[in-house]
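Only one protein chain is missing; all other protein chains are in place.
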Amino acid sequence: MKRPRPPACTPSRPYRWWLVLLLAGTCGGLSACRQQAPDTRTLTFWAMGNEGEAVAQLIPGFEHAHPDIHVTLQQLPWKEAHQKLLTAYAGDTTPDIAQLGNTWIAELAALHALQPLQPYVARSSVVRPDDYFAGIWATNRIDGVLYGVPWYVDTRLLFYRRDLLKAAGFDVPPRSWTEWSRQMAALKTRDTPGRYPILLPTNEFEQLLSLALQQDAPLLRDGGRYGNFESPGFKRALAFYVGIFRQQEAPLLANTEVPNPWAEVGRGVYAFYLSGPWNIGEFRRRLPAAQQGDWSTAPLPGPDGPGAGIASGSSLVLFRRSRHQAQAWQLIEYLSQPTVQRKFYELVGDMPPRRSSWQDGTLRSDPQVQAFREQLERVRPTPAVPEWERIVTAMQLVAARAAHGELTVDQAAAEIDRQADAILAKRRWMLDHHRGPQP
Amino acid sequence: MNRQRTAWLFLAPALLVLGVFFILPVIAALGLSLTDYDLYALADIRNLRFVGLHNYWALLHRPLFWSALGNTFYFVAVGVPLSIATSLVAALLLNSPLARIRPFFRTVLFAPVVTTVVAVAVIWRYLFNTKYGLVNYGLAEIGIHPIDWLGDPRWAMPTIIAFAVWKNFGYNMIIILAGLQAIPLDLYEAARIDGASLPRQFWHITLPMLKPTMALVAILTVAGYFQLFAEPYVMTEGGPLQSTVSVLYLMYEDGFKWWNLGTASAVAFMLFAIIFAVTTLLLRLARHDEHPAGERT
Partner (left out) sequence: MNPRLAKVLVNGSLCGLAAAALLPLLWMLSVSFMAPGEASSLPPPLLPVHATLDNYRELFAHAGMGRYLLNSLLIASAITALALASNLLAGYAFAKLRFTGRERLFQALIGALVIPAQVAMLPLFLLLKTFGLVNSYAGVIMPCMATIFGIYLVRQYARSVPDELLEAARIDGAGELRIFGQIVLPLLKPIMATLAIFTFLAAWNDFMWPLIVLTGQEHYTLPLALASLARDHVQDSELMMAGSVVTVLPVLLLFLALQRYYLQGLLLGSVKG
């Protein structure tokens, strides 16, 4: 899942991803000097953002276990990852193996860029489909063909300041939109200007998308031929989202303008922050010990009671053009081992997609993680059409305009539908001419 | 005949490069703009359709294209006059007999031109940061409330224009300076004898004599400013609310982010047509102005 998150490095944790590059660089240098056996394979592995940093520390273990395989890691910024992948595909420079946001799988599968994985899984003793959360596994199957193995799962929920909520008269976080609205209204009146009940960066689509997925209506209709954003359900979600900005309960800021949301939540600038699991680690690292009891996590409120969330996360995929698929599969198997997944969780806070990985260590006992565990039971996938990334980008751009007051909710919904229909035009033509976009 | 062959041999490397890497692609782009070349077609060429002028038609019905066009015109219409005015003032100051250490000033004023756009755009992004930027800090000192320079749709483009003026005024300054130095001094001498004041000299000698230079500078600057891309790419990523998406930025996003090469080629040709039309118009105006006055240098 694409996570356009605020940048993750500060002086306190300086520039780890450059270490990754250094590691990759020196490894490359060393292996060249070492005069490896002629059958040594070099795998190119693309990973994004924090995951790229963390996985660099897992790779030595893999290379130790497989001395004949050398891994070259390339780390992509999340904001550029989707574009870089498409460019690599267009330019025939795809890697052997990559981390892929699970909403991008349909797109790359439609381009015949990915290698079907069913044969590998069938023979594998490590990757066992029944051990994975079913909803997440399903996002990796496009028209019945398996293209990815889930690496971590991810959803969005509420981080909140327990003490601020209490001061406003609420002992528990909201369970429904009504309660949520009431709490935000109460927080709004509490004090000085420049403080807001909630932070919803206007250039991130995940927040509105989470609210939209809580509705019964699907986001696309007629088998992904048309947008369905004028449904009463989506409009309700959009109205709720836009209302938060109109009532000035959230600032009209993009995440590039809030470089350090954790410190700002710590200072009480925001009482709620709707975001993803990697923030657990960030809050623990960045807030002083005295404040650690003040924040917590809560499942996402729904229209009437606990609501659904997005089923996102990343998968590991093999590229069709790769000439080292067997070796690349070994890397996938290594990264799928429960012990390695737990280590990965400890490094970066990404939650494992398989049940056996959750049965040990901090994942079992950590109270702040439990909200995610609960939320993961209620995640829903987004439409598996190749155009989804474009549609959801368009959705957010229009929604931001509505939040700024340029469009009404009805106008915005109609505009999103118009843009989605235009984006889907080619897909409709292909479906109608029996050129399924999927292979 | 042998000489003919030699000439073509001398021309061959350059013409080959320009032909293969420029002329051919331009022709191909025209072809692409008549198709719906996209990722599906990249995967399987049978998914390519000839769509005639549909891409152009669709562009004309696309609000984002119009707003990108509007943003670009805004940038050109405000940025070019500001740039040239700054260049003119700087050149006049440098050309003044009263100015000291002229080579030093010339070098310093020209320095921003040779810097890398990306690097200095990064600097400006920090200078104009709402909270920690020096600009807002300085404004606060004189009692002006902090402005969200790059985050407010009303301010983002002005900030980019200010950046472009800073980055580019030195270039035109040098050209205008050369134009000023080419004006015969005896013209001023005669004017002084006639008792003409400095402003009058400027108005009746400097400006008319400078006209061909100014026309050239205007045309070059307009053509350059229409190609706005790196500044919004680094400073705002096209935001806030797409208020800094330029036509070229739109082409980049359509083409190399979403891989709709057909649409993107149409955008590129529209931009070409616009630049061509505007510069031709300016050229006409310049010629029109030049002839009746009868001033040929």
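Before moving on, here are some points about what is shown:
Residue numbering begins at 1 within each chain, and the chains themselves are lettered A and B in the order written.
Criterion: a residue touches a chain if its C-beta (ideal position, glycine included) is under 8 Å from a C-beta of that chain, and two chains touch if they have at least 3 such contacts.
All values derive from a computational prediction rather than experimental measurement.
Shown chains touched by the hidden one, complex as a whole: A, B. Note that of B:Ala77, B:Val118, B:Ala190 or B:Leu207, the residue touching the chain absent from this view is B:Val118. Within subunit B, the residues in touch with the undisplayed chain are 3-4, 6-8, 10-11, 13-15, 17-18, 20-26, 28-29, 32, 89-90, 93-94, 96, 98-100, 105, 107-112, 114-120, 122-127, 131-134, 137, 166, 170-171, 174-175, 178, 198, 212, 216-217, 220, 223, 226-227, 229-230, 233-234, 237, 248, 251-252, 255-256, 261, 264-265, 268-269, 271-272, 275-276, 279. Those residues of subunit A that touch the chain absent from the view are 6-11, 14-15, 17-19, 21-22, 25, 49, 74-75, 77-80, 84, 87-88, 90-93, 256, 259-260.
Note that in this section only the chains that are shown with their structure count from here on.
Each chain gets one centre point, the mean of its Cα atoms, and the points for subunit A and subunit B are 39 Å apart. Of all residues in subunit A, those touching subunit B in their complex are 82-83, 86-87, 89-90, 107, 110-113, 202-203, 253-254, 256-257, 386, 390, 397, 400-401, 404, 406, 422, 426, 429-430, 435, 437. The residues of subunit B lying in touch with subunit A in their complex are 36, 38-40, 42-44, 46-47, 49, 58, 130, 148, 150-151, 153, 237, 239-242, 256-259.
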